[in-house]
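Excluded from the complex is one protein chain; the other protein chains are retained at their positions.
Entry: chain A
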Amino acid sequence: MIKKELGLGMLLVVIAAITGAINPAFLSLVNLLNMANLIGLFGVFALGEGLVIITGGIDLSLGSMFALLGVVFIDLLTTYQVPWPFALLAVLLGGLVLGGIQGFLVTRLKMQPFIVTLCGLLIYRGAARYYTSDSTRGFGYGDEAGTLSSIASGNVAGIPNTFILLIILALVLGVLLHRSVYGRWLYAVGKNEEAARFSGINTNLVIATAYIISGGLAGVSTVLFVFYTNSVSPSSFGNFYELYAIAAAVLGGCSLRGGEGSILGIVLGTALLQVLQNLVNILGIPNSLNFAVMGTVILIGVLADQQLQARRRRKVALASVARTTPRSASAQEKSAPPRGAAVVPTRTGDQA
């Protein structure tokens, strides 16, 4: 399990080293801190996406959720002059509620996650554009949320707060996923929902919780992005961001079939994606190739991982054959004579 993360970490180091060798500006403090900020921004909601993917689902609605929650957030602060703690609370609650609705549709009404969240993507985006009449919302010259703004886009000893927040959230979720009862249930449900249900686990609640957490983290990300860009244009804000999250999770070892993945992997996946983007700029590769580079790396990464896993599985299978063969042979010797009818099985159907 941990091998995958180790490989990913090494890949990250190698790529960074090569890029740094070609262009030392890559390793400059300014560039590194800038990357850390972006990793923080994109990592927070990738964590939530990862949880949803571990259930065997997917959340396509995140980018649109940012737009909808973002315009509401700015409107609360500027138009309605709501004190920032309440506005923050409203956005976080909004994310949780939207996640809850999606979780409900997926578990109770048995709808496919892809469809539910695709519809979410369309609906939230449409709602955001209608709400603002398609106009960009931003902060005026007033200082509506100075405190929050300085928290969200500030830094401690030069390290961006977004990155610090990502580390904190990753630690909390890491404990939740890898040490808590809920995390164990999440993996069990993702791997084999039926066996989990037969073990008395409330599988619907476990899955819905993953969507709720993802929604909540989307709320957090909304606030971070709003203060990163200082304005929200409802038709483009957060476009495609859910795909970054899915890419990061998959690159970090989550399987879309569910039941696999780790928090460390997701964080490393996010970091790798941001490094790649940065590398495109630094090495003077045409910016238009950005997505193509990203796509190629993910494709190769997942392919390599699959090949390695298949090899490992073959090895395990061979080992278990070697282990069981002598034992079953001796069991047969013991039970074969005398040639009694009783040893002949009374069922034959399932051997075939």
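Here is the rule we go by: contacts are C-beta pairs under 8 Å (C-beta built on N, C-alpha and C of every residue); 3 or more make two chains touch, one makes a residue touch a chain; residues count from 1.
As a working rule, contacts and distances are computed from a predicted model.
J.: Leaving aside the chains you can see, what is the UniProt protein name of the one that's missing? Options: "Chemotaxis protein CheA", "Anaerobic glycerol-3-phosphate dehydrogenase subunit B", "C-deglycosylation enzyme beta subunit" or "D-xylose ABC transporter ATP-binding protein".
T.: From the listed options "Chemotaxis protein CheA", "Anaerobic glycerol-3-phosphate dehydrogenase subunit B", "C-deglycosylation enzyme beta subunit" or "D-xylose ABC transporter ATP-binding protein", the omitted chain resolves to "D-xylose ABC transporter ATP-binding protein".
J.: Identify the residue among A:Thr78, A:Asn202 or A:Asn239 that touches the chain left out of the display.
T.: A:Asn202
J.: Considering the complete complex, identify which of A:Thr78, A:Asn155 or A:Asn192 is in touch with the unshown chain.
T.: Of these options, the touching residue for the absent chain is A:Asn192.
J.: State which residues belonging to chain A touch the missing partner chain.
T.: 175, 179-182, 184-185, 187-188, 191-192, 194-202, 259, 316-317, 319-320, 324, 327-328, 331-332, 335-336, 340-352
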